[in-house]
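Can you keep this structure in mind? I'll have questions shortly.
Removed from the display is one protein chain of the complex; every other protein chain stays in position.
Chain nomenclature is as follows: A, B, C and D, assigned in order of appearance, with residue numbering initiated at 1 for each chain independently.
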Amino acid sequence: MIPVSLILIPLITGLAAFFIKEARSVKAWALLSSVITLAIAAYGIFLGPAKELAFDAAWLPELGSRFTLMTDGMGKMLVLLTVGLFPVIFAATYQNEYKKPGSYYALMLLSQAGLLGVFLAADALVFYFFWELALIPVYFLCSIWGGEKRIAVTFKFFIYTFIGSLLMLVGILFLYFQNPEHSFALQSFYHIQLTAGQENLVFWLFFIAFAIKMPIFPFHTWQPDAYEQSPTSVTMVMSGIMVKMGIFAAIRWLLPVFPHASVQFANPIIILSVVGMLYASLIAIRQDDIKRLIAYSSIAHIGLMSAAIFTHNKTGMEGVMIQMFNHGINVIGLWIVADTIEQQLGTRKFSELGGLAQKAPVLAILFVVLCFANIALPLTNAFIGEFLMFNGLFQYNAWIAAAAVISVILAAVYTLNMVQKVLYGNTVPVTENAKEISGNVKWMLVVVVIVVIVLGVYPQPMIELTKDTVNAILVNR
Amino acid sequence: MPIQYYIYLCLTLFSIGIIGVLTRRNAIIVFMCIELMLNAVNLLLVAFSKMHHGAALVSDKATTVGIEGQLFVFFIMVVAAAEVSVGLAIIVMMYRNTHSVDINFLNRLKN
Amino acid sequence: MSKLVYLVPLFPLLGFLINGLGRKSMSKSLIAIVGSGSILASFIVSLLIFFDVKANGGTVVTLFNFIDVESFKIPFAFQVDQLSSLFLLIITGIGFLIHLYSSAYMHEEEPQHYGRYFAYLNLFVFSMLLLILGANYVIMFIGWEGVGLCSYLLIGFWFKNNNYNYAARKAFVMNRIGDLGFLLAVFWILLKLGTATYGEVFANVSKLSSFDITAITMLLFVGAMGKSAQIPLYTWLPDAMAGPTPVSALIHAATMVTAGIYMIARSNILYTMAPATQTLVAVIGLATAIFAATIALKQNDIKKVLAYSTVSQLGYMFLGLGVGAYTGAVFHVMTHAFFKALLFLGAGSVIHAMHHEQDIRKMGGLKRYLPITHITFLLGCLAIAGIPPFSGFFSKDEILTAAFSKNPLYYFIGVAGALMTAFYMFRLYTLTFLGQFRGTHEQEHHLHESPWQMTFPLIVLAILSVVGGWIGIPEVFAENAHSLEHFLAPVFAESTKLAEQHHLAASQEYLMMGGTTLAIIIVIVFAVNSYKKYQASTTEATGVGKLLENKWYIDELYDAVIVNPLNALAGFFKNIIEKAGIDGLVNGVGKLVSYGSRQLRLVQSGQVGNYILIMVLAMVVFFLVWFNDGYIYQLINKIF
Amino acid sequence: MSTIQILFFFLSALAIFSAVMVLVSKNPVHSVLWLIAVFFAISGHYVLLNAQFLAIVNLIVYAGAIMVLFLFVIMLMNLNTETEPQKHIWMKLAGVISGGCFLLMLISLVRQTQEMVGRKALMAEGNIGLIKNLGKALFGDYVVPFEITSVLFLSAMVGAVVIGKKD
Partner (left out) sequence: MNAIIVSALLGVVMMFSGIISKNKSVHTVVAVVGLLLLIIANLLNSYGPYVININTHGLLSVEQFGLFSNTIAFTATLVYVLLSGKTIENTGVNVADYYALIFFVLCGVSILSSFNGLLMLFLGIEILSIPLYILTGADKRNLKSNEASLKYFLMGSFSTGILLMGITLIYGATGSFTLGQSKSIAGAGLVVQTSFLQIAGMLLLFVAMCFKVSAAPFHFWTPDVYDGAPGVFTSFMATIVKASGFIAFIRLFENNTSVLGPTWKILLSLVIVATLLVGNITAVFQQSVKRMLAYSSIAQAGFMLFALYSANDLAKEGILLYSAAYSLATIGIFAVLIKMKDYTFDGFNGLAKTQPVVALATTICLLSLAGIPLTAGFFAKYYMLASVVKAGGSIWLVIVAVLFAAVSVYYYFRVIQAMYFKNGEAETLEITNGFKTGLLVLAALIVLIGIFPTIVLNWFYF
């Protein structure tokens, strides 16, 4: 029952939130709901009996689709990420004021439900449903509460991803009719025998969907605009969690179902991803906007992950697993900082900022730590993931790995550039009377930073958590 | 009489009807051309019915094979009559409002 | 005792946390006590460990499982052996002195920055200790990057000044470049051996093909280049002088920059088995030594001179490593740590007295005002110049001797470098302490000797740099006098087995020592005389002089060849490829659709005639399709 | 060449000629009259095919009722050559050509149908065209459609009222 409740609680509370008019109560409501979800998830994953973590019920028997939910290691981890980050997001943006707060938080909770569904679904049709369900609320969130160019940008983002998911739907249908068991169940998909031609075709149908979602070069252009335009708490959801949908899906639905194709096309995809890393990193060097910079840097990180996925070796895969979680944590931290700066000073441009370290040392310190996590400094969580991923990539092909590693230098360049422009130097008019962060923001950042460090020093639990998935993906077929 | 002749004749009439629809702008004339097409069809139907009837007669003297064709013609005429009443009503209505029966005269709806 | 090794990094870590979190609330003196005390504590522990090791060998202490995946496992373990314990002493010892020194030097900082400073410094010591103690390359890498981080933080300590920030960034990025080499090497090792733990790696080194070894060592050396400021990655070190002087002393002279030497010494067996790399190391080292020395000749910033001399000394160490004189290299690391720290601190004391004036052309005749500083500084100069029996002489001599036996050319170039060293050091000394004071009057008015916290380390270091060399007295003077070699023997045992044994005739060695010493003395005298009467001249230097003053225009070269093109490329990507190219394509599809829409709706002409016309034509087409279906099939089969 | 054939060709020629005249005559009234001529020709064909009932109905319903209705309307609007709108010449050409293509298509198709070769339409005999048989069939097998056409007429009636009634 636990997975169901994980989906239902945000869903119901979200729908209820539509009718709460008063801002403070709805914030409290959303926070409460997310905390409850977190509690349940934590219980289910760490304490509860294992059988509680699976759920199966008839949904559309005629269509051969059952409402099946399951949690393997990866699923657990991403569920933890989702349920863990939402309270952080809510708390960190607690003082932000939105028009129509009821609808805002309602949609946020709905998107949480969708995300959890995606990570739990073990049935292709259910998966597709949640895949879309996670998208729609975000579309509305960005379009209503976003920046001035929001409508066009969000619309591009929506149609872009929608095309992807439709192609995926075609792929799913195709698989379904190739499936001797005439079912959408994930497990049965693993046993489908396809001819080479079919496999390649459907592989690409799926891959494009996921590539757009991740996004990897050259499908990424929706992302920076979307991140820039949408309200930060939504950006947090998008870059912290939604982006992981693509990677998660690639691991769960792409590799095992298309074993041959995913090996056959590994090379072009990996090269594409690596090119994307370098490309994004280079572009990030020239950014002048905190949000855009983070966006591009996260494109680079994602590129590494997608490359690591297709190395088909355990090291890389472990890295991806861990990095999915860690990247979520780090980028959320960065967004919180970006948000506080924007909320307080009303700008995100480096060129207009500076000397913040004098005014807000605590913010500065936390920000610096997060930035170094962003460039994968050892003893921060990101290092573990990237170390493993680069390692896997190296096992796959030393030269590609060498090329990819260059992005680490570039990462240092642009991240430190940001740090310097924003925090150091002398204060400028904008930052003259900047105030130190306080209360919820501070504590949320502290929490994030602590997680960053702890996971950086002692990552083994994460590795243990996801080991089973890695073996399942790479050993079976 | 070889059936081809009828087929050619009717197809010709039919196509003349089509050409009329394509070349005239007077709604009434266009409508008349459509009626012409219908008549071509009627004639062809009758011809075919007689053809089938002839084929059937060989084996069975009392056969009524082919009668359905002529009944169909009957129904076509019925429908045509109904259509005409409605059609002319519409044309008249338009004429009332615009004092024109030009099918291109009213051109508010496009793109 | 060795079991307690984790205490060594623990104390600095605690110090870091306490100072970092409590920097607002704690008083300066408390901060200083915590900061220095923690290092002192770990120094004491290190001492105990040192003797423990000396008595009954090294060991490996595993704390917990850091990374454990199918393909390999990396424990969080500490390697306690002769080499690391020696470095522990150097780091904690000198670290403590410099902390002490800093407590006075940084005194005018306001408390929170004061606290921040000590926090950084402790963090640095912590990471340096990790680097030294790590029992496998990954842990070493953690420290490796950690010290980079700390140097970044400390160089940019006065973050209001953007030039300092740029220097910090440069340092970090250049280190990163090196680190990549290191990282790739680690991957390579993991790939081939499935482990990064020293013991296992060195045990199975025979499993590696010579190509692998060469590649690995080369990559590791790239790491060393970055960290230890060798050509071509040295330019960050002089800029790093932006940081507070004690920092320069600790990080950019005594400890961090020697990490590269430590790492190579640690993996000596690999290098011994990769002669090609060894040659490269030697050549690079030598080149750096001589090159940096030439630049140092014409620098006027007291710290810059020392910085370049550091680079060149590091070059010597790499020369030593390259020619297989691992002990010599480590020996020189130690002595260099003593006298270079001393020199920097002395410089710091001078700068302190001169109110942050660093240009030696505006100094002079300071020996009247700063007696202790003057004496200690002089000793330092003698040590670095390599006058017997000062420490520098022994270490440098050992390296040069080894170089000679490898290839005489190395030796002579090395000696030339040594002469230059002597020259610029005494140029520095003379311009600073002898002659007339050339500064402003109120500067002169304020000149004063530094407080005891600053002078005490000077004295200690001076003593060390005098006697420090005596633990490595060459065999020619006395049998088994080279106690360091014996101490370190177990670490380099494998290499020494492999390396061909060569012994110079005692007479030749004496000759060489005598010759060099004589030459050096002559150079010193020349330098002192030529600069005693120095007056600040406004004449622009020309030719080689100009070239040297501008450091061979290396920075400009790098900007022109690497930095600017990269920026241009990034700009091109950002503005052209991204906007016009990819995004243009994506939006182009949208535009295409709306354009098609605008055109297609014109077909809807609103005229019945046209509609029916199109319908008729469509029917015609249908019939055509029908009667030509054969061809259409072929077509479709061609397409799908 | 039997009389039937002569009659056939004569009627065919008449029908086609008058049909063409329907198109080309400028004055709508003339077109109507020509169309009536076409209907007469067709009725002639019916007679040849021994479908008297249809021949009569054709004359009564079409030539009689419908065409007169047309005529009334035209008179009522007093449309004449002057008020007659003309299409652009190119449009006309396009119309003619495409119509011609359509005709060609169908004819070429008919020429390819072997099974029609040698089939004949039974002339002047066979009694299915007689009112008696048709009536039997109509109120026997075909009573349902016959009833249903009443719905058609109802709707047409209502429609004519709705459209025609002044309000």
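Observations, loosely collected:
Simple rule for what comes next: a contact is a pair of C-beta atoms (placed from the backbone, for glycine too) under 8 Å apart; a residue touches a chain by one contact, two chains touch by 3 or more.
All of these numbers come straight from a predicted model, not from anything done at the bench.
Counting contacts over the entire complex, the absent chain touches A, B, C, D.
Of the listed residues A:V4, A:A39, A:I151 or A:V263, the one in contact with the hidden chain in the full complex is A:I151.
Against the chain not displayed here, chain A makes contact via residues 60-63, 128-129, 132-133, 136, 140, 143-144, 150-151, 155, 158-159, 162-163, 166-167, 169-170, 173-174, 176-177, 201, 205. Listed here are the chain D residues that touch the chain not shown: 106, 109-110, 112-116, 140-142, 144-145, 148-152, 154-156, 158-159, 161-163, 165, 167. With the whole complex as reference, residues 593-594, 596-598, 600-601, 604, 606, 608, 610-612, 614-615, 618-619, 622-623, 625-626, 629, 632-633, 636, 640 of chain C touch the missing chain.
To be clear about the criterion, only the chains that are shown with their structure count from here on.
Centre-to-centre separation of chain A and chain B, using mean CA positions: 67 Å. Here the spacing of chain A and chain C, counted between their Cα centres, is 37 Å.
Those residues of chain D in touch with two or more other chains are numbered 87, 91, 94-95, 98-99, 102, 106. Residue numbers of chain A whose C-beta contacts span two or more other chains: none are found. Of all the residues in chain C, the ones that touch chain B in their complex are 601-602, 604-609, 612-613, 616.
Of all residues in chain C, those touching chain D in their complex are 609, 613, 616-617, 619-620, 623-624, 627. Of all the residues in chain D, the ones that touch chain B in their complex are 4-5, 8, 12, 15-16, 19-20, 22-23, 28, 31-32, 35, 38-39, 42, 45-46, 48-51, 53-54, 57-58, 61-62, 65-66, 69-70, 73-74, 76-77, 79, 84-87, 91-92, 94-96, 98-100, 102-103, 106-107, 110, 116-123, 126, 128-129, 133-134, 137-138, 142, 145, 149, 152-153, 155-157, 159-160, 163-164.
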